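Notes follow once the structure below has been shown.
Only one protein chain is missing from this complex, and each of the others stays in its spot.
This part shows chain A:
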Amino acid sequence: MSAQVPADDSDSDAADSDAAGDAAAQELAARALDRVATREGIAVGVATAAYGLSFGALSVASGLTLWQTAFLSLVMFSGGSQFALIGVLAAGGVAAGPSAIAGAALLGTRNGLYGIRTAPIVGRGWLRRFAAAWITIDESTAVALAQPTARSSRRGFWVTGLIVFAGWNLTTFVGGLIGNTLGDTRSYGLDAAAAAVFVGLLWPRLRRRQALVVAVAAFVVATALTPVLAPGLPVLAAALVAVVVGWFNWAGERSVTEPGTEAGTEPGTEAGAEPGTEPGTSPRGSGR
């Protein structure tokens, strides 16, 4: 079909033909970028889905039912928050419920910040934007902001978000089924795996000195308070460290441009194409 287009244009003048040729070339280039975005989305999605197995198994080990585990993956759909919730519940049981909710929600605030960045690129219509918000996570944002054009950003966002959503729900459910048959998950090292997941989520965020200082302080505070406070509260107390340090900008680099203040922070522009240059809002694609 497309081969007929130049043939039809052959009667028109040279300028039109050139314009059509340019448009076709641009469309080809845009499609090539779409394919790159799609490939990245698939790679990230598959990698993420793989460790959904460990979340599912750990979740049922922490006392949640299979259906509660599935509900978390379907609705909460944010790996860090999900691991935080079951971690606190595993340590403190239902009594630690308020701390578990607060921890999960605090970790979920970054998704809201991502949404500010991805809102301009996901497309129009409230239903589409509602769906986009639902799948706004580390991975979909990271892939979207790494693409060079607005169009390929949109493609990267949706491909990544939808593949991670499908894969994460599938593998956490299977993980829950497996977890129900495992018995003592400690003998499989799944508790250590959960700690390793948190290390992996934290690692790419430690590039700045201020983040490193906060991480060390939070680690020490949480460890020191664990024997003193009810389960869940040490984690929340550690978050206060971040609020204080962030508010006064201790150990910060004042000469550096502050996060999000650069011109052209629209996703898909040059600034948005470099994840990691704006620590305040940049997602990390390494995991959830």
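Methods note: a residue touches a chain if its C-beta (ideal position, glycine included) is under 8 Å from a C-beta of that chain, and two chains touch if they have at least 3 such contacts; residues count from 1.
Rule of thumb we're sticking to: contacts and distances are computed from a predicted model.
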Protein that the absent chain corresponds to, by UniProt name, given "AzlD domain-containing protein", "NADH-quinone oxidoreductase subunit C", "YceI-like domain-containing protein" or "PaaI family thioesterase": "AzlD domain-containing protein"
Residue, one of A:A37, A:A100 or A:L145, that touches the chain absent here: A:A100
Selected from A:T38, A:S78 or A:T172 as touching the chain missing from the view: A:S78
Contacting the left-out chain in the complete assembly, out of A:A30, A:A150 or A:L206: A:L206
Touch list for chain A against the chain that is not drawn: 47, 50-51, 54, 63-65, 68, 71-72, 75-78, 80-81, 83-85, 87, 89, 91, 94, 97-98, 100-101, 103-120, 129-130, 132-134, 136, 186-203, 205-206, 210-211, 214-223, 226-227, 230-231, 234-235, 237-239, 241-243, 245-247, 249, 252, 258-261, 265, 279-281, 286-287
